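The structure's right below; bear with me while I get my questions together.
Missing here: one protein chain of the complex. Every other protein chain is in place.
We call the chains A, B and C, going by the order they appear; numbering starts again at 1 in every chain.
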């Protein structure tokens, strides 16, 4: 049985679009500090396209939807984050097989496959002050929570908590990948925009699931 | 007999250079209001060249010196004022014949020939807010003072007084010639830079003569 | 004042030295200032010569070379060059077929070139001078020094240079230049001022939300200072004014080589209308990048198309600038087949090159 059904997947993607638009200025301001002040615009543009495509995806299996989202992000985000989020969703999609939605097991696999794809495409590891610093702990937390037998809301709570901690940890890190790396030591003290958008993306899933099942 | 001897002519030209340098900023500021903010630079550059040439003119008749000055101004002032002051000195030079200097009669002829040359080259008349508005009354005053039989200092005093009045009158005028004409009505209320440099030029002659014969 | 300069007094000399180093096909005289073709003078060809205050680069030095100018005389920044420069440049570039001075209509340029014309005549060199006054922003021309010479200068220098290279004689070159001027209209605008090095402060001040329509290339005031508008609005306004400007008349002085004196003559603009083919220049004032000019060109082309006017050729870029001023100007020159042939003829200068 799917813990997150296909409709909820669509709702999640729509919530991502809303989150990116809501936090557009914040993401851009973070990027202004260490990069080129476009991350908010890039993410908002990309997820806006995704949102526009969702109607056409109604009723489709989650895996297919996520694959289409990957292509949309790849062709509309631009910059470094475009191909990285594109790879994330592409490999995440491949981890989802069921016709009805995503199980918690698949959720953990998705997050692992996604972050591994980002690492490979970006030739980066944790600790380099990138989105990986939010995505990797989130994937690890998902795996742990699932093997602890937690339910979907509890798994998502762990994911969000881990992503948040990872995101906040990037403040202390020195960037060694991406545009922020040109700032060297000066990058320390600023939170990474990509880690921040990753956190909002995962948080959006938690949000729509808790909205449906308020505790 | 020369009322203004050859040495005094050289001293006058040198005093002109000092006056243009001293008032460079003022002339440029006047030009900034109605033109292109270069009149002080142009005049200072031109008379600086003149000053540099004076040593070589020691002992030469005033007419020859003034002709050389005309060429120097023509080739170093630039802008509208360069050929105008060039023509002024060129025609003024032709009015001076004596080997020893300039008589008051010749002075009056000089000023007349000079301003007529400016009018011809510039296709302008009095009342158009140009140097002519200082030079024309100065020439008329010279003629009057000489026919009244005044001595050189008195003639120069009349010249300077007339030039000053003409210069100040330009404040009220609307420019219809030169760069200031593009300002139309907005040129009213500002003193013309060329009329101002003409006044300083004539004033310099008065200065060196009164310095030599303090009353 | 943040500029790429050393001492203010050396700016012009050093820039000319750099230009000569970068373009060995030119030679630069530093005293007096003038630029000629290193392989000149071209025997039997009319020497088309222009000049004016510096600060409008690449004009005029960047237009010296095969198929365009034989020489250029740069004055101090925004200040007319002087007759001695013009005389020396003309003597250096004269190839036995006479000298044509192309003069932008500013009092300083006019008076200095007139003086040079007289001097050159006294030296026995056949000479003519043609005024360029295409800036329609000057409306009250009866009570001013008249329209200013702006963007048409670039196009006229190219076309008359090609005509000279093709064998036109002095009077033919002069009459072509004169006709072209009557078929040319321009208008400019500024987003920011520029700073003349010798002054060290902005020539004028525009507020953060203001622009000035009808600006001259030395920051002469225009028609109106207005709040910022989208590029489409400004472009449509300027294009419409250019297309609808008719019947401008001016009295020019022409040099009578037989009489050795100036003769006055009245010349009236040739109107634009449906079916005309234009050469269009969308010009950067210096600080506006070419990307923004393409937005101007887009609207210009739309407005012209609506009126049945074709843009047969174009230049989009910094061709006649005002130091680092931000803004643009539009110039339209009504072409004919002959004019287009001269336009398409080979040209090899630092700033304009094709066919060779």
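By definition in this document, a residue touches a chain if its C-beta (ideal position, glycine included) is under 8 Å from a C-beta of that chain, and two chains touch if they have at least 3 such contacts.
Predicted model, so just to flag it, every value in this text is computed and none were measured.
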| item | value |
| --- | --- |
| Contact list for the unshown chain, restricted to visible chains | A, C |
| Residue touching the undisplayed chain, where the options are C:38, C:231 or C:267 | C:231 |
| Among C:95, C:202 or C:287, the residue in touch with the chain that has been omitted | C:287 |
| Absent-chain contact - pick from A:66, A:80, A:93 or A:195 | A:80 |
| Residues of subunit A in contact with the chain not shown | 28, 32, 36-38, 41-42, 45, 71, 74-84, 86-87, 121-122, 174, 176-179, 181-184, 186 |
| Residues from subunit C at the interface with the omitted partner, ascending | 2-7, 11, 14-19, 21-22, 54-55, 57-58, 62, 191-192, 208-209, 211, 228, 230-232, 234, 282, 286-299, 301, 311, 314, 316, 318, 321, 323-324, 326, 328, 348, 350-351, 353-356 |
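Here, only the chains that are shown with their structure count from here on.
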| item | value |
| --- | --- |
| Touch-based graph of the chains, sorted into line, ring, star, complete or other | other |
| Most contacted chain pair (by C-beta pair count) | B-C |
| Chain centre separation in whole Å, for subunit C relative to subunit A (CA means) | 57 |
| Distance from subunit B to subunit A - Cα centre to Cα centre, in angstrom | 79 |
| Centroid distance [mean C-alpha coordinates] between subunit C and subunit B, Å | 32 |
